[in-house]
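Note that one protein chain is taken out, while the other chains of the complex remain in position.
Right, chain A next:
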Amino acid sequence: QVSAALKKGHVTPTELCQRCLALIKSTKFLNAYITVAEETALKQAEESEKRYRTGQPLGVLDGIPVAVKDNFSTAGIETTCASEMLKGYIPPYSATVVQKLLDQGAVLLGKTNLDEFAMGSGSTDGVFGPVRNPWSYSRQYKEKPVPESHPEDEASNWVITGGSSGGSAAAVSSFTCFAALGSDTGGSTRNPAAHCGVVGLKPTYGLISRHGLIPLVNSMDVPGILTRCVDDAAVVLGSLAGHDPKDSTTVQDNFKPFELPSLTDVSKLSIGIPKEYHAPGLSSEILALWSKAADLFKNAGANVIEVSLPHTHYSIVCYHVLCTAEVASNMARFDGLEYGHRSDMNKSTESMYAATRREGFNDVVRGRILSGNYFLLKQNYESYFVKAQKVRRLIANDFMKVFRSGVDILLTPTTLSDAVPYTEFIKEDNRTRSAQDDILTQAANMAGLPAISVPTALSERGLPVGLQFIGRSFQEKQLLTVAKWFEKQVKFPMIELEEVKRHDHGVFQHQKSASFS
């Protein structure tokens, strides 16, 4: 809708950019952005405006404000990964996905907040502080009574965004941008998408280039896409997917961007409901919503069957071992010598490295590096690392078996509950939380499958709940088509933010529009 408005001249890219920048300022308390690239964004908007005036926009994304998670390298713009280790680091190149967006004319507003090095499930462990879920300030959440709360507590009742791409999710959810990039290693895009009421897409591993994405787990990382509606996600996917010679893990298949058909007949679809996803700790609300969704498909004529993915329970353990092992390897590059923080200690090379890493990494990162090194010790390699790799094959095979038996799409919950208040969340440590929260999203990363979280309904506390669809490898078109149908059926409500209402006028209507395509 916004793109059409830009084409018709109802709003100009610079106006749009300025509105977004102003909104970012007024929603600063959300702490969604680490760096706001005001000057470059306005410049990009001006260039875009010139193109529209001469009737030659680069495409649907021309002039659309976007945000990028701060673990993607952006040339000339500070990239920190929310860590002391990279504070002040300005990359000399841009990640392929960032460059692709810029080449399409998108306006990069800034870098969003995350958990340090994308390790976490709450976006609370970065050095720039936690991200607040915009829904904490929505009328829908505020009007609900909170048990055992006092009026003074109101300011501290805010809930987390989920993680680790919390900043990106909050940015999209609070209307400061129309699309954002996140990364997904264990659910880091889908988890905050579900908690913030936006669409979170994890593409198939190998579809989108990871060049420039500061790696966490090379065999599972993918760039994730966060938008307000499924059609937008398809548009962004279309501009990002495809082989990249700079990333040897991207497949060479020809990728054709697609438009999503409006599905009317789901009778030929086979929807699988994996029973193991009825995990302990799943809230009864979400269980009920999951059932309702299954019924929705059934009543529309689809074939809805229960399926089994027997190794689901071990997916999180397997992830724990493989993730820490790859992290131990990937974090070895941070030694202070070529870039990033460097300690003043200079007695010897090794002691400088050790001091730099002590000063640069937080507890979570250090913990994972040490665990990873433990599992990779010669005496442990077979029994932990290789064992985990074998279990990984079993998990991937589980999915293969189910898809081969005729199931097209799996339907599962995305999270165990709606967003919890920050004060609740921090009572448990990062590893425990990650182990709990990633349980439903992690297996898709293990098997490299595409998955999408679609906002479904509001919980009793007035907070968003999302449901997840998992598809076959490289079948994003089918996955998104089904997601779009579902999105249309559930009609998820728009967030009602008081700040946004205050600035309400013509141009803003475009901003609040659900989609830009």
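The rule we apply is simple: a residue touches a chain if its C-beta (ideal position, glycine included) is under 8 Å from a C-beta of that chain, and two chains touch if they have at least 3 such contacts; residues count from 1.
The criterion applied here is as follows: contacts and distances are computed from a predicted model.
Trainee: Which of "GATC amidotransferase", "proteasome endopeptidase complex", "Probable cytosolic iron-sulfur protein assembly protein CIAO1" or "Myotubularin-related protein 7 isoform X2" is the UniProt protein name of the chain not shown?
Mentor: "GATC amidotransferase"
Trainee: Pick from A:67, A:273 or A:318: which residue touches the chain that isn't shown?
Mentor: Per the contact definition at the top, the residue touching the missing chain is A:318.
Trainee: Which of A:4, A:42, A:90 or A:416 touches the chain that is not shown?
Mentor: A:90
Trainee: Any idea which of A:340, A:413, A:455 or A:471 touches the chain not displayed?
Mentor: A:340
Trainee: Of A:4, A:58, A:251 or A:426, which one is in contact with the hidden chain?
Mentor: Of these options, the touching residue for the absent chain is A:251.
Trainee: Which is it among A:156, A:351 or A:423 that touches the chain not included here?
Mentor: Reading the full complex, the residue touching the unseen chain is A:351.
Trainee: Could you list which residues of chain A touch the chain missing from the display?
Mentor: Touching the missing chain: residues 89-90, 92, 205-206, 219, 243, 245, 248-252, 311, 314, 317-318, 320-321, 324, 328, 335-340, 342, 345-354, 357-358, 361, 363, 366-367, 369-371, 373-375, 377, 383-384, 386-394, 396, 429, 431, 435, 447-448, 473.
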